[in-house]
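Just one protein chain is left out here, and the rest sit where they should.
Just so it is clear, A, B and C label the chains in written order, and each chain counts residues from 1 on its own.
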Amino acid sequence: MAEMTYAEAIRDGMRQEMKRDRNVYLYGEDVGIFGGCFGVTAGLFQEFGPERVIDTPITETAIAGSAVGAAAAGLRPIAEIMFVDFMGVCMDEILNQAAKMRYMFGGKAKLPMVIRTPCGAGFSAAAQHSQTLEAWFTHIPGLKVVMPGTAADGKGLMEAAIRDDNPVIFIEHKVLLGAKGEVPEGEYLVPIGKADIKREGTDVTIVAWSLMLSKALAAAESLAQEGISAEVLDPRSLVPLDKEAILNSVKKTGKLVIVHEAVRTSGFGGEIAAIVADEGFDLLDAPIKRVTAPDTPIPFSPVLESAYIPSEEKIIKAVKELF
Amino acid sequence: MAEMTYAEAIRDGMRQEMKRDRNVYLYGEDVGIFGGCFGVTAGLFQEFGPERVIDTPITETAIAGSAVGAAAAGLRPIAEIMFVDFMGVCMDEILNQAAKMRYMFGGKAKLPMVIRTPCGAGFSAAAQHSQTLEAWFTHIPGLKVVMPGTAADGKGLMEAAIRDDNPVIFIEHKVLLGAKGEVPEGEYLVPIGKADIKREGTDVTIVAWSLMLSKALAAAESLAQEGISAEVLDPRSLVPLDKEAILNSVKKTGKLVIVHEAVRTSGFGGEIAAIVADEGFDLLDAPIKRVTAPDTPIPFSPVLESAYIPSEEKIIKAVKELF
Amino acid sequence: MEPTKDQLLDIFKTMSTIRAFESKAVELFAAGKLPGFVHLYLGEEAVATGVCANLTIKDYITSTHRGHGHLIAKGGKIDLMMAELFGKKTGYCKGKGGSMHIADVDLGILGANGIVGAGQPISVGAAFACKYRKTDSVTVCFFGDGASNRGTFHESLNMASVWKLPVIFVAENNMYGISNSQKTSMNVADIADRAAAYGIPGVAVDGNDVIAVFEAASEAVKRARRGDGPTLIECKTWRWRGHFEGDPSVYKKPEDQESWLKKDPIPRLEAKLVDLKYATQPELDKIKSEIKAQVEDAVKFAEESALPDIEDVLTDVYAN
Partner (left out) sequence: MEPTKDQLLDIFKTMSTIRAFESKAVELFAAGKLPGFVHLYLGEEAVATGVCANLTIKDYITSTHRGHGHLIAKGGKIDLMMAELFGKKTGYCKGKGGSMHIADVDLGILGANGIVGAGQPISVGAAFACKYRKTDSVTVCFFGDGASNRGTFHESLNMASVWKLPVIFVAENNMYGISNSQKTSMNVADIADRAAAYGIPGVAVDGNDVIAVFEAASEAVKRARRGDGPTLIECKTWRWRGHFEGDPSVYKKPEDQESWLKKDPIPRLEAKLVDLKYATQPELDKIKSEIKAQVEDAVKFAEESALPDIEDVLTDVYAN
């Protein structure tokens, strides 16, 4: 184990796989010398050279589309889209090409590609640089959607994503990049599709991912002091979703609160709530609560932005409404 | 009242508003002489001339982006995107420009624009020409999302959408285009944000929109013969959503089935289920069921496609599971 | 480089196969046997054929919604194609893709594509893979005049150029994007002129003259294999049919249609073959009737094949 930041851990995951498999390469805007807009790829250019760490022109459509072609032709690209907010520029490549090619071709193509992209508010980067858009990708069959909330999961899920033979949307959180954690050294794989109970509890299940995981854990600590034992479950990947883990937890607690940073309407919290309101209806003894951003674009001014982002306090409040 | 098809009714809605307001114009790929890929705009070129009914090059990005610019400069564009499947090409314009401009500018812009686009399977048009993607748009604050299920609503909502000062995504269903209904003549407005109970009932609430409305109504007929009285509620617009109407109906029936043609995961059904599992939890006496397409791309072969699309039988089956 | 005798005879066979396949599709569609949209390549056979005659199985192509011709020219099997058009289990995509999604990755065919312009960045990626692996394989990207206006065109040609990728962009200018004349969709006479914006060669050729197409492609393929980067080739041609089967093409002028029908690339090639004494007309006619018989066999295969099983809806979404 080594202490590393989330950014270092993700970078280490990429490095492990790039050393292991020459078919893996990394490209995107300013990922080379510049080291990526948030420094996540720093040093990889120096380590692997200009053939395997490649700067692109500002052309998200060509980045994502060429990842599809390269993967279909046998490489394993890791493409970076500088902010998840820019995914709109290449949604066709993701929606209609990456996700569907295998199915449309009757199973006769494999698309081992990872699209890495950072999400999240917290830097006063305003409405076009702070979004959290995972729900879109979960609505596209054929993709896997991964959102690590800790450094170790960042590394392990990155390695798993690179080895996966399907297109994986790998969403990093900007605010987490500097967060430290213990991370296994060398090869380390976290299976995609397996949730992790980050804190055990008996009274209420809180499902939270990415940055919201840490807020949920903090809220759980406070709640413990008030005698409420919260279980905090991190799905880690939204597609595939470890539905059983969620239902098992709700079976134990009878109560469910879902937390995400994305706007409320049609966020992935709705999907989880819907699954539980169907398959876990009899397990529930209280309404399902969601703690989310409001249905607005993200405001710039720090005072507004911090009112916008779901907070520990809001999670505590939502949990208490159930008791 | 006049009998018209859904396509004629929508066209009539556009025509009414184009006659009323010279700032309204229509453009898109092949909307002119060709009359649109599905004939919805047929005759408008002849009636309003080449200045107001305009063919574009194959450039969805420029179509959507220029609608934003034209609306900001005071026109009221109706832009057609030939299939909702192509929206990925212009998602940035929708996500980051149309939807957010007003908020980012501190309320100092108005964007009265309609993007019309057809959705839906049923013609063996395969995975890239058959999707139903409303959930994406509902996850973007700043947009309104309208999906008429009848000819009259098609006309009335089109007129309301054109008069609305916000960007409206207006999603037509390809299979409905030829469906006939009674439609009011002359100016006709259906308010955006008001659900319509298309069939009253007491035992179960079925929420369904677009093409699925007619399947839900047919299912309700069959269920009536088996002694189950289903209320069928058409939200008509998903954003804003008439939440009260849904909760009121569930209050009466205690049971909820949601039907949509989009794939299951993160479809808008999840949002409705989540709202009811929170705010209507105490009204429910059974799990919330969703009837949706499976989480796969849309297959080509008619035998596969008809197994894919949610059917009357599947709705009936889901309802019966609650009794 | 001029095509050899063998190449030219092969070209003739390929063009005739496309012609026969597409003519049959017209019939089958009219008879209600083909579900979905069908976009035919009739009249444009010289383009795909002249280009693909320069490729091997290790090269890649990306195709379009109007893909049958490209697929046949790159070696696609007409029985599996036909079965796919019928939506049968034995089709190239097990009936899941249909006309717009036929692919044969083993033959380097990265798929027809229902999204106009989508093949452009995909071709860049495939070409990148060839260069990355240090093979001398190339990728050909077919697309229409309409697709030349999409943002993907710009981003793809730019990326291919700055990375000197082995890709040949083939603009099939059949003068229309559905109902929109190329003349009103862009303000340049030759799409090939757009190559200058990327610092790559651009060449416009008569797309109904298969030898001209072959020669231009031969140059471009050599250049790409040498590592000198992409070329844009524009082939001027004409779509004989409507945009899709069922489109009456009201937007076309009858006199244009008539004059282009006279420029049929197949008789033109036949005359050349006879002229060069590579074959006699009766020999050519015999080949054509053999090909027609093969197409009939493909139809028989398709008709006799089983429909997909309902459970197949759920498979092939993910690998593993």
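Heads up, the rule we're going with is that contacts are C-beta pairs under 8 Å (C-beta built on N, C-alpha and C of every residue); 3 or more make two chains touch, one makes a residue touch a chain.
Bear in mind that the values here come from a model prediction, so they are computed numbers and not experimental data.
*Asks:* What are the shown chains that the left-out chain touches?
*Replies:* Counting the whole assembly, the omitted chain is in touch with A, B, C.
*Asks:* Can you say which of B:Pro57, B:Gly88, B:Gly181 or B:Gly280 touches the chain missing from this structure?
*Replies:* Only one listed residue reaches the unshown chain, and that is B:Pro57.
*Asks:* Have a look at B:Met101, B:Cys119, B:Leu177 or B:Leu211 and name the one touching the chain we're not showing.
*Replies:* B:Met101
*Asks:* For a quick check of understanding: of B:Ile10, B:Leu26 or B:Val68, which residue touches the chain that isn't displayed?
*Replies:* Among B:Ile10, B:Leu26 or B:Val68, only B:Val68 touches the chain that is not shown.
*Asks:* Among B:Gly32, B:Gly88, B:Pro118 or B:Pro141, exactly one should touch the missing chain; which is it?
*Replies:* Of the candidates B:Gly32, B:Gly88, B:Pro118 or B:Pro141, B:Pro141 is in touch with the missing chain.
*Asks:* When the complex is taken as a whole, what residues of chain A touch the one chain not shown?
*Replies:* Contact residues on chain A toward the absent chain are 29-30, 32-34, 37, 55, 57-59, 61, 85-86, 89, 123-129, 294-297, 299-304, 307-308.
*Asks:* Tell me, which residues in chain C touch the chain that this view leaves out?
*Replies:* Interface with the chain not displayed, on the chain C side: 149-155, 158, 161-162, 184-188, 193-194, 196-200.
*Asks:* Spell out the interface residues on chain B facing the chain that's missing from view.
*Replies:* With respect to the unshown chain, the touching residues of chain B are 25, 51, 56-57, 59, 61-62, 64-75, 77, 92-93, 96-97, 101-112, 141-142, 144, 165-166.
We adopt the following convention: only the chains that are shown with their structure count from here on.
*Asks:* Determine the centre-to-centre distance between chain A and chain B, using the mean Cα coordinates as centres, and give it in whole Å.
*Replies:* 30
*Asks:* Going by the touch rule set out above, which residues of chain C reach two or more other chains?
*Replies:* Residues 93, 95-97, 101, 113-115, 151, 317 of chain C each touch two or more of the other chains.
*Asks:* Got the chain B residues that touch at least 2 other chains?
*Replies:* 85-86, 89, 126-128, 294-297, 299
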